[in-house]
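The structure under discussion is supplied below as structure tokens; questions concerning it will follow.
Part of the complex only, each chain left as placed.
Chains here go by letter, A, B, C and D, matching the order in which they are written, and residues are numbered from 1 within each.
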Amino acid sequence: ADPVTLQLKWVTQAQFAGYYVAKDKGFYSDEGIDITIKPGGPDIAPEQVIAGGGADVIVDWMGGALAAREKGVPLVNIAQPYKRSGLLMICPKDGPIKTEADFKGHTLGVWFFGNEYPFYAWMNKLGIPTDGGPDGVNVLKQSFDVQPLIQKQADCISVMTYNELGQAIDAGFTQDKLVIFNYTDLGNDLLEDGLYAMGDKLADPAFDDKMVRFVRASQKGWQYAIEHPEEAAQIVIDNDDSGAQTLAHQEYMMKEVAKLVDPHDFKLDMAAYDRTEKALLDQKIIANKPQGAYTTAITDKL
Amino acid sequence: MQQGKNAIPVIIVLLALVVIWYVASLWLNTPWQYQVYANKGVSDWTAQQFVLDAWAQDRPVLPSPHQVATEIWKTTGEIAVTSKKSLFYHAWITLSATLAGFVMGTVLGIFLAVLIVHNGAMNRSLMPWVIASQTIPILALAPLFVVIGFNLFTAPPLGLPADTARFISKAIISAYLAFFPVTVGMVKGLRSPEFIQLDLMHTYNASASQVFWKLRWPSALPFLFTSMKVAVAASLVGAIVGEMPTGAVAGLGARLLAGSYYGQTVQIWSALFAASALAAVLVIAVGLVERLVNARMGARPA
Amino acid sequence: MSQLQHYLAIVAGGVSALAFALLVNWGFGSQFAMAAILALGVVSLGRFWLGWSLWLDGAIALFGAILLMVALPGMVPAPTWFWAALIAFWLFGWLFVERLSKAISDKKIDQRVGVIIPIVFGAALLVIWEAITVGLAVPTVIMPPPSMIWAKLVSSVPTLLADFNQTFLKAVLIGYVIGCGSGFLVAILIDRSPFFKRGLLPLGNFVSALPIIGVAPIMVMWFGFDWPSKAAVVVVMTFFPMLVNTIAGLSASGNMERDLMRTYASGYWQTLFKLRLPAAAPFIFNALKINSTLALIGAIVAEFFGTPIVGMGFRISTEVGRMNVDMVWAEIAVAAVAGSVFYGVIALLERAVTFWHPSVRGG
Amino acid sequence: MTADLTLDQNARAVSSQSGAPAAVVSARGLGLTFQTNDGPVHALSDVNLDINKGEFVSFIGPSGCGKTTFLRTIADLEQPTTGTLSVNGMTPQGARESRAYGYVFQAPALFPWRTIEKNVALPLEVMGYSAEERAKRIQGTLDLVNLTGFEHKYPWQLSGGMQQRASIARALAFDADLLLMDEPFGALDEIVRDHLNSELLKLWARTQKTICFVTHSIPEAVYLSTKIVVMSPRPGRVTDVIESTLPAERPLDIRETPEFLAIAARVRDGLRAGHSYEE
């Protein structure tokens, strides 16, 4: 079998259920692929792992991937399972922020490490400076949980629909007690959780073929995961080496990610791509319009 | 004798700390407890119930001692050591990297000390950099290092398996922290023979290696053990911090971090206690070896 | 000449000859100066008959390194002669340092000239680093060359200054002062109660061996995102080493000296100020030195767990994510220099205050 | 040499009026046992001794016989387990608190962070003397021990003999007329020691202090003392008290006279009786 190493963007959780299911259900071996899945973490940059030769394919957000392209890592989007963004900004209802107009002068929690681009693009669109002046917003590098909200250290925080939002609800911040800004609904979503490989390697037909088989198996995995959410959640738990995940939370997450992934079509949506590219250019996160940052060759062959 | 004399004061101080901890835990958890009651609409709570609830929150600001104790028991006594939820499993992962790093650091430390003591140029050029090396926040470098190291080890030509690569990367960080106290201690130790002892060897026309093995090495041993106690504690810190960025896979550091992603304060504290216990065990183990060696070398009982 | 120097001299001359041959074979290009220096390196073999100043060895190493660095950008990947020349100049640098150190210990050259030695060592490391990263075209996202780090450093001074201000001037210094100060005061309080001392000292010793860095997420949870939580981590990390060292220091004064004070019917505070604190000074400074490195590490690691978008730890973790590895190294360079200066200042203070201690008196 | 000398002489005048010589130190059935891990160590047992005002008493005996312990008991640095001990008619503690004695240890025990001058000032600071008074006394006592000109040196800049003289100056700086000296010259070479011995005798003659002096050297004991106390090993007992018949005026070469040698021989016999060679 051909070895393939997949570097995830985050820790083992149902966000990546499709890949784990494909592995445990033998979809990868059916395609002749010997898969290794490397979990990520808060300080793992998948772009860096692939640049160092530590992975064949990575799960990444497009903002990070295009920024890395400019740094000389020729990342190419080969498939886009996530069609919608799961990113939200939530604020307690009894707090000062009700609408986008209220942001000025307040403190917002943002995740960094390649996850900050959608936020900056949004603020750029609103014309709000992010350097903490009286007319701008005060940005915090947010920790990994909803504590800042509970402890009122920030007026709004970033959450993922499938993860931290659940935690906030558990902590008593039910939807009715929150003001929710949904990046997708506001048209500010930048593509999340796509699959990227190195452009120079893709030129090799053998590698290209390997990627086709890999994406096909992954797609089967996602289909199965979405049809069998409980089983998928259990598979994720089985693959979690940290032993930190709970089944209930993974089931919640599986249910939520099902709303974002289209398991039947992994093709990159060009409208979404163009919007992402424009936002990144506007925000000067990338300086030049990228060339060849995606290929449909793989998804076309499925 | 000395320890026996100290036992009672130590126990009393420890008891006092537990009491302070309970009080602090109540005090810090109070605001959230009010909020919980408010969210649930409970208003007829009694003081006693309030205290008990504050000590039994899901995500307390400061968990109560018995919460931590139960969590530790649940993750050690009640489950198989091979389970990924077992603290023993994680402690072992951390311990193995710690031990490898400790051994590497000790060997490197002794090697540098021998160079420094025997060569004037090495003494002048290495010593300042050895000190400067510790002012570099290696812990800050850990993410970079672990990722790069990880990539280097897994990529060709080495092509090691992921677990081995992670292990080596952690061990190297641990070794970086451990070598310093050993170098400093051994330089002192290898220089500790008195002039008259060195002169004595000189009157026998002893060779450099005879002077080393018959005089310098035995007189440096007490210094070696003292620094090894510091070094073993430092290696543990190195291994824990080295675990944080490697994708939060396994180990006490990963536990600590995973706990903090999900706001699991009880888990953080139990990981912290496990780490502390491990540190204690390691330092005591070095102390035991020291006593054994001392007895063999005919040291005067203290 | 010692045996080591002998071998170094022979090998350095030999490798120069090899590099020279490879350069000729490669076809000179415009490397005439390089050829001249390599030729001089070969000539240095004449030292066994004629003598050869150690400064000449130093000059070969220095000018050779400069020429290599100048030639480097135009030749990627670097040709074989380049590596041979690199090794040759490194050997000359080593030989120079060996001879200089010998001359200093023989009192033939002023003691103070000795500072060159660690500088040469550090410079050699930088040159080799530059040569390998550039010469072998190592991807800069993995390991940037020093020149690139330097360029980044000078072009990002305002950011670096802001980070330095946030992490060092606020979190580190404030945490350090509070942590060391409270450790010191508590030690003095405890010292009066033998019971407490016996109860707390073993615990303090134990706690200083623990991976306290693990409290960082807790402190961020308790004290918020801004520098106070980082200072809190620094306080916790520095407190126990200070406590333990001060208590040890307070019992460091000799029995005879304490008996002496007793014969004067001296009171507790008089004995404390006139005898025990001065005698404890070396221990207290020991803790201050240990803590100076712990403090910086603690503050930076604490910034991994949530922070405003400024600070050295924030920058390091964020720029790693953005693959701006040069910026990461620039930040690390600032941290290293700040840490070394911090340590150096305390070491100088120590020399001034404990001037009487044999370890200082002895040089 | 000013205020304290005058005071001393007044004290003498009072004591001599009272007729019989006053006992500055008086031990009756004194015993001291240390409790150690290996069981009790009897450092002193049944010691009876009177030391009169103005005497120079040497204590000599094999190592570990309790000489130091006896001196420390007088100084209230150890508590006797049996018997009674009075110093200047008070308990040792009372005597210590009224600063009745100066103590000179075997090692100079100077504080390395203080200059010689500041070291001599130490007891004066503790006892609350005014700055002016301090300066006067420092000058006076440094004169007395021949250290003028070294006020601003640090201890480590002086030779062993000079350091020991500085420590004597420190003990003399305040008005105590009892001086306890525990092998003060043990670490010095013979010639320097001879010199300091004769200086000490002159100082004693001038100030009329009472001196208790521990030594290992027979010639030193004989040369200095008006009374030599020979002690036997543990349990530390006084085996002989020898009153010196030597004249008050003692040039260094008195040590070659038959009278001196006779006393020395008696001391040596007393010592040898209690000594085990295998030790």
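Everything below uses one rule, namely that contacts are C-beta pairs under 8 Å (C-beta built on N, C-alpha and C of every residue); 3 or more make two chains touch, one makes a residue touch a chain.
Everything numeric here is computed off the predicted structure, so don't read it as measured data.
Just one chain of each kind is rendered; the file's full complex, by chain label, has copy numbers A x1, B x1, C x1, D x2.
Everything that follows uses one rule, which is that only the chains that are shown with their structure count from here on.
Farthest from chain B, judged by the mean position of CA atoms in each chain, is D. Among the chain pairings, B-C comes first (most C-beta pairs in contact). Rounded to whole angstrom units, the spacing between the C-alpha centres of chain A and chain D is 86. Computed centre separation for the pair chain C/chain D is 53 angstrom, with centres defined by C-alpha atoms. Residues of chain A in contact with two or more other chains: 42-43, 45, 48, 52, 143-144, 147, 151. Listed for chain D are no residues, as none touches two or more other chains.
Under the touch rule stated earlier, the contacting chain pairs are A-B, A-C, B-C, C-D.
The part of chain B that touches chain C in the complex is made up of residues 5-6, 9-10, 12-14, 28, 61-62, 119-121, 123-129, 131-132, 134-141, 143-144, 147-148, 151, 229-230, 233, 236-237, 240-241, 244, 256-257, 259-260, 265, 268-269, 271-272, 275-276, 279-280, 283.
Contacts from chain C toward chain A in the complex involve residues 139-142, 217, 220-221, 224-225, 303-309, 314, 317-318, 320-324. Within the complex formed with chain A, the chain B residues making contact are 32, 35-36, 39-40, 58-59, 61, 83-86, 89-90, 143, 147-148, 150-152, 154-156, 162, 244-250, 254-255, 257-264, 267.
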